[in-house]
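Every protein chain except one is present and positioned as in the full complex.
Let's look at chain A:
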């Protein structure tokens, strides 16, 4: 990809930008629609037009094409999103949790945890945090969103780490940053300049090895949970330092080089031995 193609609604996508493999059908992502041209024009009878403003993004492996539009929008739950939810209250069958403050509560089944039965089920209190996957979003007005901490097919917490988050601290980040962090932490860190322009996690991981490393969970709803429970005396300081690094990188859109500088500066300010 040489220069990114910025499209506005109604713009046609030039065919040279589309993935060229013909084996699989082209998959259209969000922000695109297929229109048929009037029969008078000759060769291509269909055109792809954008419906949102953003960058055209193509994936040659999946033969998919989509539009990346404004990244920092309000979070709207989508099936299979990983979110960090806070328990608000519980009822006999469900925990009622908060995902975003402006939306109605979502429900999380009392038994939707790994290994939970009617006799052994997690006792979550008000204010407890859970890392969960969106199981279903209802249709129409007033529909309930349901979360789960377990894969219903296997009964395991897949991917690992779903469930009650104990200890640690939650920081608010923008939704765009949450998506970038997820991409950065899910793919293997073999690239030199980091994935999605983020090196802050790799850098923190290297520097905080001496205090016992840290755990991180990223929710698509703009929350990140950080815990350094192995850190001993420096645990609280390190947790706060990681949170400060992430929120600062988010607010100031720092480049990889600046991210490295920021990590050293904050660790020095917080007097954490590295």
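Operating definition for what follows: a residue touches a chain if its C-beta (ideal position, glycine included) is under 8 Å from a C-beta of that chain, and two chains touch if they have at least 3 such contacts; residues count from 1.
What we mean here is this: contacts and distances are computed from a predicted model.
Student: Out of "Exosome complex subunit Rrp46", "Protein YIPF3", "NEDD8-activating enzyme E1 regulatory subunit" or "Ribonuclease P protein subunit p29", flag the one the UniProt entry gives for the chain missing from this complex.
Tutor: Looking only at the record, the undisplayed chain corresponds to "Exosome complex subunit Rrp46".
Student: In the full complex, which of A:69, A:185 or A:247 touches the chain missing from this view?
Tutor: A:69
Student: Given the contact definition stated above, which residue among A:19, A:161, A:197 or A:212 touches the chain not shown here?
Tutor: A:197
Student: If the hidden chain were put back, which residues of chain A would touch it?
Tutor: 1-2, 4, 6, 8-11, 31, 33, 51-55, 68-74, 76, 140-142, 176, 180, 193, 196-198, 253, 255
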